[in-house]
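The structure is given below, and queries will be raised subsequently.
Every protein chain of the complex appears in place save one, which is left out.
We call the chains A, B, C, D and E, going by the order they appear; numbering starts again at 1 in every chain.
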Amino acid sequence: MNVVVQDIERADADVVAALGECGVATVHEAQGRTGLLATYLRPIYAGARMAASAITISLPPADNWMVHVAIEQVRPGDALVLAPTSPSDAGYFGDLLAVSMRARGGVGLVSDGGVRDVRDLTEMGFPVWSRAIGAQGTVKETLGSVNVPVVCAGELIEPGDVVVADDDGVCVVRRAEAGEVLEKARARIAKEEETRRRLASGELGLDVYGMRGRLEEKGLEYV
Amino acid sequence: MNVVVQDIERADADVVAALGECGVATVHEAQGRTGLLATYLRPIYAGARMAASAITISLPPADNWMVHVAIEQVRPGDALVLAPTSPSDAGYFGDLLAVSMRARGGVGLVSDGGVRDVRDLTEMGFPVWSRAIGAQGTVKETLGSVNVPVVCAGELIEPGDVVVADDDGVCVVRRAEAGEVLEKARARIAKEEETRRRLASGELGLDVYGMRGRLEEKGLEYV
Amino acid sequence: MNVVVQDIERADADVVAALGECGVATVHEAQGRTGLLATYLRPIYAGARMAASAITISLPPADNWMVHVAIEQVRPGDALVLAPTSPSDAGYFGDLLAVSMRARGGVGLVSDGGVRDVRDLTEMGFPVWSRAIGAQGTVKETLGSVNVPVVCAGELIEPGDVVVADDDGVCVVRRAEAGEVLEKARARIAKEEETRRRLASGELGLDVYGMRGRLEEKGLEYV
Amino acid sequence: MNVVVQDIERADADVVAALGECGVATVHEAQGRTGLLATYLRPIYAGARMAASAITISLPPADNWMVHVAIEQVRPGDALVLAPTSPSDAGYFGDLLAVSMRARGGVGLVSDGGVRDVRDLTEMGFPVWSRAIGAQGTVKETLGSVNVPVVCAGELIEPGDVVVADDDGVCVVRRAEAGEVLEKARARIAKEEETRRRLASGELGLDVYGMRGRLEEKGLEYV
Amino acid sequence: MNVVVQDIERADADVVAALGECGVATVHEAQGRTGLLATYLRPIYAGARMAASAITISLPPADNWMVHVAIEQVRPGDALVLAPTSPSDAGYFGDLLAVSMRARGGVGLVSDGGVRDVRDLTEMGFPVWSRAIGAQGTVKETLGSVNVPVVCAGELIEPGDVVVADDDGVCVVRRAEAGEVLEKARARIAKEEETRRRLASGELGLDVYGMRGRLEEKGLEYV
Partner (left out) sequence: MNVVVQDIERADADVVAALGECGVATVHEAQGRTGLLATYLRPIYAGARMAASAITISLPPADNWMVHVAIEQVRPGDALVLAPTSPSDAGYFGDLLAVSMRARGGVGLVSDGGVRDVRDLTEMGFPVWSRAIGAQGTVKETLGSVNVPVVCAGELIEPGDVVVADDDGVCVVRRAEAGEVLEKARARIAKEEETRRRLASGELGLDVYGMRGRLEEKGLEYV
């Protein structure tokens, strides 16, 4: 029942990186306003930014044994996605694990639980998005699984999915859709540039987006 | 039923600015410990600071159509005050809207909902106090109202009221009382200077404020 | 019933300082994963760090009279530990009280309530861990007690206990156990150094900690 | 600054009673989906039901002095609406106060704080909607105000407004609009009767409300 | 992008019913402690109980248009599973929709949002598990999808999955695994009967489950 899936597919590294440059809000919109994890996930420092392939971990509350197991599966460009089987704010991950991640090429962590040693992680520039910051120690007693589908902060994440994260939160992109989403995200950015220019010059969104007719139709009254 | 009130009165710009210099805690105290919005409103970056006239928006959860409508009503020195009709952490506002606000002279946002593009907003120095940071996209389908009285984070805010905000949170000052509150705030600051000097020199608050007699009277025992 | 205990014992100042250098996560682990306060206590600025002897305060919601009483009991190296008798996010403590604390040699605050003037406190470098940042003014009407055992953020704290706090949260160490905990914390740090070196070189935690056998025994399957 | 307003206007008693028969959901819809208090207010027993004129109370956290003051203002058919100046779950109200309310003709309580003695209140059939059930004792030290506008659970309530409450929560109706809202509520109920009959017979809402065309227009696809 | 999947497979009706008799805790254990929805989902009345095939709905916050669309897809023995795209406590469902569900043979609702008319629903014996009870009215403006995989209260639910719910909460069983889970659940119940008998006679779990050796081995000390 407890498994470690060893050979997972990942999206193209360039596509992953490019999604990261687009940012969470744009990527989320580009894929039809889907994939956003719950807003209670917050970065441990301002300016944290990441795009990575997900190594998923299903594990018990306050037991981080599977994190050690998962790190062996990490390839350069991967991030851990940690989903406790019941809510927990324990400190599943700290600076030693980050050192180990770094040594394997791992780039970050999304934790639907706690994280600790945040000063060290911040100094290392190792980005983490978590439900809580908490130092509560964990045990290594109960198995979980690595690289199985998990629900993390309200979203389904499958191993190898792309996790995009920045100050706005975390968004998941299905592995197979990464290329298509990237295209749409880039199209959106291009279009926004023009909109930004017009808004900056003082034009109103009401006019740029042509909203006045529909507002009137719906019955909005100016008094 | 859905209206946009176009001509609202505002407090004197100098008074508004001066209230901002006094800060949230002082202004809140000066008006008799009233007007403070709920503590779940947090600034998107440390050091954010604002005093502005409120353009209020009542709007549905996850629908930001009315924000576009409201921006047309913004005059230099105004801030948007966003009140969803039921709790929401959607990303009602982002960098494009901030660009548009800036072009109109708008200075900030108080959102009893979410906000996104916080990295861009931070770089722009566009201050936002919000219930959540969230990238969830919004629709433009349902009307709301602009410049009607709203309850935002537990406080009544009327259009043209003064919104003072800093790292301590957000406080509303009734438009008509702005001048009087400013006077009291300044008096308070003057008095605090003297108190600060005495406390810094090692005097105790117990003596500065003459509390010992009343404590004894109430029955406090030293053991 | 309402008392101020004046002569409390404190741990050795050097031990207290050394515990602070070890940090919250290490100290918490060193004493058997105990003593951690709830994760909702957060520092008001990143990088805040403190180790201090606790002056405990039991006080009513939104009434900070006892804080003034407590400051008289502060000796150099002490911190206030504030425990309201029912949950509150009021602003019990601000910059004037910090000035007074500083004048007495006090070094920080742990508040299971609110705090205000956080910009000033940040500029002063006066560290605070609190449940909320809130400017709500308090009254001075109802007695509480100083230097009695309190429960703060879910942990029992006795006067003179050592409070260690950093970006990871807050941990309490019993006064009488401070020396022993320090030794264990130092041993742990020494051991972690070696582990860090090995992990940084690419060894896996699975091997460093010798976990493979037990994982197999428990039935973990690699697929 | 602390006042008791003694002569407030109330809505017509028959209108108030009739609004209560319509229920919260219907009344809320009838007045344009406004006036609903936050969902964290829950009745202390299933089946609680009330419509009453509001005696509003602004009072400090964990201090119920003003409740005693307010009861003197209660006339038959009134309910207390309790709004602490900062969040509190203290037990502001219990069976003795309910006995006193009953003796004055008071019919219930809406508390954006705590309530206690809920077994006794349930046995008395005295309905309460509150943020919390909590026995924490309160003091009688600090003034507040009675019959001033308050924000309770996110809604503005003015003295004499009609408070309608049942298992679905609490809704406020402006005093001056009570009659008009009642008419709309009754019209809504009449219309719903016909709809209920049709739905019960197996017709679909899609057809009863004629939604199919607009769904198609918006692009919904059946697969 | 917005679809209604019309032909979904369902588990065998007898199996579904039998899982309902086993109850949430037993089913959850029988399938390896998986499938439990978040504990914030609560039944609207004590004793509510249900097992049903899921008709899933992904829909916007405070917009219940898709509920009407979904009801057309309901077959006898189905329940609706409602998953807003961002958190909401709006009243998506009330007595009219329940009447319509009943007319189609629908048996209940799981809502990761609000529900209203709970008195009527209770009288009808129509069971609902929801995040909130709230009367906030919804609009019918924005499309969603019916019978697509959703995450509801932290668990993935696919159309046709079995939803088991009682006073303990809600558990999902994969459609294809329903039979196997039922067998395991029954085995568990059989075994528990014997255990119950032994415990009732005064034997200790320590002995019934043979725990003493392993406790000693782990180092538990009796003092």
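Brief remarks follow.
We take it that a residue touches a chain if its C-beta (ideal position, glycine included) is under 8 Å from a C-beta of that chain, and two chains touch if they have at least 3 such contacts.
Predicted model only: the values in this text are computed from it and were never measured.
The residue from D:L41, D:I55, D:L97 or D:V128 that touches the chain not shown here is D:L97. Mapped onto subunit E, contacts with the missing chain fall at residues 23-25, 28-29, 33, 36, 39, 42, 46-47, 166-169, 171, 192, 195-196, 199-202, 204-206, 209, 211, 215, 218-223. With the whole complex as reference, residues 1-6, 45, 65, 68-69, 71-72, 89, 91, 94-97, 99-100, 102-104, 114, 116-119, 122, 132-137, 140, 143 of subunit D touch the missing chain. Against the chain not displayed here, subunit C makes contact via residues 1, 32-34, 36, 38, 85-87, 149, 151, 154-156.
Everything that follows uses one rule, which is that only the chains that are shown with their structure count from here on.
Two chain pairs are in question, A-B and B-D; the one with more C-beta pairs in contact is A-B.
The centroid of the Cα atoms in subunit A and the matching centroid in subunit C are 31 Å apart. One inter-chain figure worth recording: subunit C and subunit D are separated by 42 Å, centre to centre, where each centre is the mean of the chain's CA atoms. For subunit B, residues that reach two or more other chains under the stated contact definition are 1, 33, 36, 85-87, 89, 134, 136.
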